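I'd like to ask you about the structure that follows.
Note that one protein chain is taken out, while the other chains of the complex remain in position.
Chain naming follows the written order as A and B, and within any one chain the residues start at number 1.
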Amino acid sequence: MKSSHLLSAADLDRDDALRILDTAEELLSVAQRPIKKLPTLRGRTVVNLFFEDSTRTRISFEAAAKRLSADVINFSAKGSSVSKGESLKDTALTLQAMGADAVVIRHPASGAPHRLATSRWMSGAVVNAGDGMHEHPTQALLDAFTMCRHLGDLEGKSITIVGDVLHSRVARSNALLLHTLGADVTLVAPPTLLPVGVETWPVAHSYDLDANLEKADAVMMLRVQRERMNASYFPSAREYSRRFGLDTARMNRMPEHAIVMHPGPMNRGMEITADVADSPRSVIVEQVTNGVAVRMAVLYLLLGGAADADSPEGNA
Amino acid sequence: MVVSSDTPRPDDVPARTVLDEQDISRALTRITHEILERNRDADGVLLLGIPTRGVHLARRIAARMSEVEGRTITPGSLDVTMYRDDLRLRPARALEHTSIPEDVDGKTVVLIDDVLFSGRTIRAALDALGDLGRPRAVQLAVLVDRGHRELPIRADFVGKNLPTSLAEKVKVRLTETDGEADSVTIVGGAS
Partner (left out) sequence: MSERERVSTFILRNVRPLGGDAVDIAVTDGVITEIGEGLSGDEIVDGGGHLVLPGLVDLHTHLREPGREDAETVRTGSQAAALGGFTCVHAMANTDPVADTAGVVEQVYRLGVEHGYCDVQPVGAVTVGLAGERLAELGAMATSAAGVRVFSDDGKCVSDAVLMRRALEYVKAFDGVIAQHAQEPRLTEGAQMNEGPLSGELGLTGWPAVAEEAIIARDVLLAEHVGSRLHVCHLSTRGSVEIVRWAKSRGIDVTAEVTPHHLLLTDDLVRSYDPIYKVNPPLRSADDVAAVREGLADGTIDIVATDHAPHPMEDKECEWNVAAFGMLGLETALSVVQQTMVDTGAIGWDRVAEAMSAAPARIGRVSGHGRPLAVGEPANLVVYDPTARRTVEPAASASLSRNTPYAGLELPGRVVATFLRGRPTVLGGTLSPEGVLS
């Protein structure tokens, strides 16, 4: 990758993105081998720095780093004095002193990974594992990877992303990455849950789910928190799921080959009905498997080579 | 394995051809027969080419072997990138494809590469193989052995032994990868 960090899906051009996806494709087979481990990152230290609970993302990164033989340190900073502000800097200085080669950071504040990468508090690679309402680039990569496996080249494919786009880092990263990969993305949400300025994004948007099912090659349902209705983003869970939930009737209007995705954790009965989530068209469980391979690819490409781009001769 | 980015500027270095298309073809035919002879037949032999050119050489050898044996022999490919000891000397490289057509356990695996030099690629390949299973034996076939080993590794089947100086580069060209007639040339060094 051209950058030494992965902070945003916008950091990836088409070549970068395809290199990660191709590498992940090769690494997927490691999971099927008797020895699910590669020696590549032996002696390198990867820190999972989680300021927010996310067991699934953390174990996915942990499995990825361990399969590459990296030493993994899990640093759960939740509950420490994040609100005091010093903790990110002090934590970074600590990680630097410990010789962290990469920091995988999950943080409730948008831009925290960016801050870590640009502050000179530490020199290791920074991987954004979800920051506030900003981005979650490895989720977008694994989503794209999953789509590619089912749909082939994403150029010209129609992807419909439905739900709380406003608060969703997954939607942001997906919109950017899928656009980079040539897909036609449509964001579907009530107007209250679309970000201001969405018309400047390189994607279409709509308030009508039903109008965006027939053309879709993939429909991605985003998690919608019930608490949002208390802030008047929508009147009730019932009205939301009626207008924006994916049920069997709606799924049946999707093309035969189209897949259903969800970044998890799901709110069954809210944005997706149980029978859709469990249907053969749902690739939700596969997304989890693919997550490990994609994160291995990211860690390998960030940490597997020399720090600088100059390559001495090495004809071995 | 010769990485194309290592190729010096072709204009200012003399190149001399040491194997041409016919030489390479003859060498591969000979290697095929030697493999069969050594292992009595193709049963229990698994050909694994090391990307990029080793894979094509493995396919050519497999084709010859299929002809002799009268049945289709499917070669595989074994990418050793993740096992290399020089990863940190260069930017992270894209991975090549690994395909193992059958279980390696109990097989005689013949690794196939274009050039044997320091032996480090083969060391990486042996490690990679070990993570895939436990072959009965591992043999090595190379088109060119140019010497200068840095590890205790030798080839079982050699197309041509090519004494070289360290200042020289050995270039292998194959139609499949390079879009030109097969050749092995030596570039640079004393001129």
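Heads up, the rule we're going with is that a residue touches a chain if its C-beta (ideal position, glycine included) is under 8 Å from a C-beta of that chain, and two chains touch if they have at least 3 such contacts.
Note that this is a predicted model, so its numbers are computed, not measured.
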For the chain omitted from this view, which of the shown chains does it touch? A
Residue of A:H5, A:R44 or A:R169 touching the missing chain in the full complex: A:R169
Looking at the full complex, which residue from A:S4, A:T94, A:S110 or A:S206 touches the chain that isn't shown here? A:S110
For the chain not shown, which residue from A:I59, A:I73 or A:M133 touches it across the whole complex? A:M133
What residue numbers in subunit A mark contact with the hidden partner chain? 82-86, 88-89, 107-112, 114-115, 118-119, 131-135, 169, 172, 195-198, 200-201
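Keep this in mind: only the chains that are shown with their structure count from here on.
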With chain centres taken as the means of their Cα atoms, state the distance from subunit A to subunit B in Å. 39
Tell me, which parts of subunit A touch subunit B in their complex? 1, 19, 22-23, 26-27, 29, 33-35, 37-40, 68, 300-306, 309, 311-316
Which of the residues in subunit B come into contact with subunit A in the complex? 1-3, 5-6, 79, 82-84, 86-98, 117-121, 127, 131-133, 169
